[in-house]
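Only one protein chain is missing from this complex, and each of the others stays in its spot.
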Amino acid sequence: MTTGYVWKDIFAWHQTGDGGAFLPARGLIQPGQLHAENAETKRRIHNLLEVSGILDGLHSIRDIAAATDEEILAVHDAAYIDHIKALSAENGGDAGELTPFGPGGYEIAALSAGGCLTAGRAVMRGEIDNAYVLNRPPGHHAEPDRGRGFCLLANGPIAVEALRREFGIGRVAFVDWDVHHGNGAQRIYYNDPTTLTISMHQHHYYPADTGAVDENGSGAGEGYNLNIPLHPGSGHGAYMHAFETVVIPALDRFRPELIVVLSGFDGGALDPLGRNMAYSTTFREMTRQVKSAAERHCQGRLLVLHEGGYSAAYAPFCGAAVVEELMGATDVIEDPFIPILEGIGMMDLQPHQAEAIARSAALVSRIEAP
Amino acid sequence: MTTGYVWKDIFAWHQTGDGGAFLPARGLIQPGQLHAENAETKRRIHNLLEVSGILDGLHSIRDIAAATDEEILAVHDAAYIDHIKALSAENGGDAGELTPFGPGGYEIAALSAGGCLTAGRAVMRGEIDNAYVLNRPPGHHAEPDRGRGFCLLANGPIAVEALRREFGIGRVAFVDWDVHHGNGAQRIYYNDPTTLTISMHQHHYYPADTGAVDENGSGAGEGYNLNIPLHPGSGHGAYMHAFETVVIPALDRFRPELIVVLSGFDGGALDPLGRNMAYSTTFREMTRQVKSAAERHCQGRLLVLHEGGYSAAYAPFCGAAVVEELMGATDVIEDPFIPILEGIGMMDLQPHQAEAIARSAALVSRIEAP
Amino acid sequence: MTTGYVWKDIFAWHQTGDGGAFLPARGLIQPGQLHAENAETKRRIHNLLEVSGILDGLHSIRDIAAATDEEILAVHDAAYIDHIKALSAENGGDAGELTPFGPGGYEIAALSAGGCLTAGRAVMRGEIDNAYVLNRPPGHHAEPDRGRGFCLLANGPIAVEALRREFGIGRVAFVDWDVHHGNGAQRIYYNDPTTLTISMHQHHYYPADTGAVDENGSGAGEGYNLNIPLHPGSGHGAYMHAFETVVIPALDRFRPELIVVLSGFDGGALDPLGRNMAYSTTFREMTRQVKSAAERHCQGRLLVLHEGGYSAAYAPFCGAAVVEELMGATDVIEDPFIPILEGIGMMDLQPHQAEAIARSAALVSRIEAP
Partner (left out) sequence: MTTGYVWKDIFAWHQTGDGGAFLPARGLIQPGQLHAENAETKRRIHNLLEVSGILDGLHSIRDIAAATDEEILAVHDAAYIDHIKALSAENGGDAGELTPFGPGGYEIAALSAGGCLTAGRAVMRGEIDNAYVLNRPPGHHAEPDRGRGFCLLANGPIAVEALRREFGIGRVAFVDWDVHHGNGAQRIYYNDPTTLTISMHQHHYYPADTGAVDENGSGAGEGYNLNIPLHPGSGHGAYMHAFETVVIPALDRFRPELIVVLSGFDGGALDPLGRNMAYSTTFREMTRQVKSAAERHCQGRLLVLHEGGYSAAYAPFCGAAVVEELMGATDVIEDPFIPILEGIGMMDLQPHQAEAIARSAALVSRIEAP
């Protein structure tokens, strides 16, 4: 089992500026703090992989190319790209909604998308079995015509559309376990039955206006967009139940030729933005199951792209767990937070959580086997 | 309406060291981050009070004395105090469980407790109507024989016991709205019918072994300890419901001569440790109600002591809301996070939350009117 | 002896952004570091004053007004002020050369200047004997038509010109011991024989094109601008020699009615920008001597305004020493760095340093006694 891995130090140079959580420091928001989406939460994942020795078992892909204009324009509008390129060439700005970036930020974003594509090519060529791309900035909120929620470019769709052109892939499944709704892929593929988009997220959080169960795709794509809105406070039990009753059955019906996970760790129990209570075991187990689905349906072709996760203390252990599972590691590092986190009350599935998940499960049968 | 206020810069000098959330940086926990309980989360509350102009309307109590040995030993065991004094005189250490402190940390802790007592005296003497004490280190987890959960000394009980001796107060009510269980006051007053201890907290989080509904006091104190364990993910609605159906009715039965609020903001929607979704309006409204109860029962005598709250971005707005309500401010500052936070899904009372709260409400009638 | 003191938390909210020393983070300058001129270097001075107890002996002036347009336009060009006001109302920008500021930065700058003026008024009215204004942003590099070197407004001249109008002061002496050249006051008063401007600074550092010995004033002001360019590496001995052979003799000839010190601590031995080796004793002794001169000539009227100083570790001890001397404190706090700093080689006056200082001393006699 060979797992590819992408990280570039320049991903840490993307500037989100001084912020109070996700708002810029101005007015009564005191300056002097990093924005929630800062470099540390990613750099420390990379550092743990190296210090723990996990990195030694990975196939590091060092040579990545930025996504080209053509690759980006397959997903985004030219006007939007021109706009953020122009800002990037000056002092940076906001790419749309809550998406600050600095001078040169466009180039980093294009490299972030390019890292996803490079890893995807290696998977498709069979050079590696699967990959973890620790890319930054993230991508799952970006829409064709604007940046949203810290995301400039739709990294996943940009990679997938290029891979489709290059390798003739048909059915692609996106599994988004970031705590926020995967609005980008939903919008891009809403009418497309060849792309299954599944998003597990905290009910009605961000974006505020998307992510409901009844957003199930439209036209030819009806049935191919699955939202699993989780009650805030959902823990390991709810995640497992959602995976077992919705995500995996949906994948098994859809039989994707490639699975792309949009992997945020902001569903973790110590995240400052999300309110859920996943912990490293949760992410480990979800990875195991989605990897197993990839093995059943598409020779293990699995691309995991980094999205949110704002606990610099805890995201590293979630990241390590996912990477270890991708590698099939048998001897795994110890997450020192587990003894406390696994004991939190209501970590297991609650009746009201099960009820909510059942509404999503009921839609799985609308997916047609190919 | 005169509201007292205590803050000393030295509270920010209490050292909790380098940490990953609440664990010390060692082993696989990378150094380079502040411990969750760091100075910034308090300093920024103070800074917002000053910059917004709120501070100008407060009665700042600058001259505070450290709690004396006698005052401290009324609550804590001598062996414990000797132990942490000795560590403090060297390089600091851990006061028990997850309670790091640095050289000189004991003196800061004694001043933190002393600040509470000084403010309490001013309230009892009628020099001020009520007070917010922005003390640090916090106190609500400290037990007679050990520090726990970032707390070295039981600030609230130390202040209350001294005030009882000095002013002959009888019935005192503690209302703890920190997201963690108020185990300290519960343990200290478990058999005492003259001290009503109420704690609203995330069900079964920290400490892991206390805070259940059926911990209702024992012996003479039976009925006088009320726990309101909230489902993780509880929002404004649950907090309001708990206040209206448990906290206020309990206070109205008990008719305290002094109310002490142990005010943590880690129930806030952006807290990295708690999983609840209170926001500034929640804390504002709880303050309004508890202040009203104080006016009904004890000439408004209300002492609010600072406990947890780990979002440096958001705790300031929660603190400002509480202080404004204590002051009876009619023109209040605008919390820039409200538009986003109040829109989070399931912010209102959920049926399963109401059910849990009802179990606590059922115990209110066990409190005897004096 | 009553010493006034000004500090407002909002001074710490002035945003200089992410920077590599004094350059903005862009290109190959990695983001993630505070700009050299950040809040910490000032806040920690204030914190030490409070924690050490020095603050208790000061007359804190809490109520300060921003400098008005009229007061500011007495020194600055209207076009420049309009320009930075406009930037401030948007996202901030750069006020000219190496002078970043954030949204609302103009208002903070006007308050910084206003703090100087408020303290100056209290000195002139005899309410206090002298004052330390811990203002931010600094002012000594600002020129009438542009911000330079982290300075937006010429705080000192703005205060002095208003005081002149309000109190009819004639001769004013500026003593600038910041490690950089006091180009602002030099330029503003270059032709004015009623304003003696003295600057001690590291030879030819910043601004690169001003500060030479032969810049001695012009026209009516000839002789009334004194530069003392110090060799990089100058220590306590050189500072003392410059004071004793240039600064004090010049003040004694000029007989000012008010002395304004532009007090930067970036001549300190641990400063990251300056290369000199002053330490707290140096600043203490200079304060003692300038205070003594003020007593001889102008009933002790002495206004000390904060300028540079970029060692968050060491500036606090320099600030405390200056404030203690202003107060005439007899029992002073211990600077823990002294044992190491006073032992640095070549801390005493070196022949080449004496030679350089002599060139400035030779110009003192050009000052006419009034």
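In this document, chain identifiers A, B and C correspond to the written order of the chains, with residue numbering beginning at 1 in each.
Convention: a contact is a pair of C-beta atoms (placed from the backbone, for glycine too) under 8 Å apart; a residue touches a chain by one contact, two chains touch by 3 or more.
Nothing here was measured: the structure is a model prediction, and the numbers come from that model.
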item	value
From C:S234, C:S263, C:Q289 or C:S360, residue that would touch the chain that is not displayed	C:S234
Identified contact with the non-displayed chain, of C:G126, C:G170 or C:P272	C:P272
Which residue of C:R44, C:R121, C:R171 or C:H241 touches the chain not shown here	C:R44
Contact set of chain A toward the excluded chain (per top definition)	8-10, 12-13, 46-47, 50-51, 56, 62
Residue numbers in chain C that touch the chain omitted from display	19-23, 27-30, 33, 36, 40, 44, 47-48, 51-52, 202-206, 208, 229, 231-235, 269-273, 275-277, 311-314, 316-317, 333-334, 336-337, 340, 343-346, 350-352
Sites on chain B contacted by the missing partner chain, in the whole complex	12-13, 15, 17-18, 25-27, 30-32, 39, 102-104
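As a working rule, only the chains that are shown with their structure count from here on.
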item	value
Fraction-based call for chain C against chain A, same above half, different below	same
Inter-chain centre distance, chain B versus chain C - centres from mean C-alpha coordinates, in Å	43
For chain A paired with chain C, centre-to-centre distance based on mean C-alpha positions, whole Å	51
Residues of chain C whose C-beta touches two or more other chains	12-13
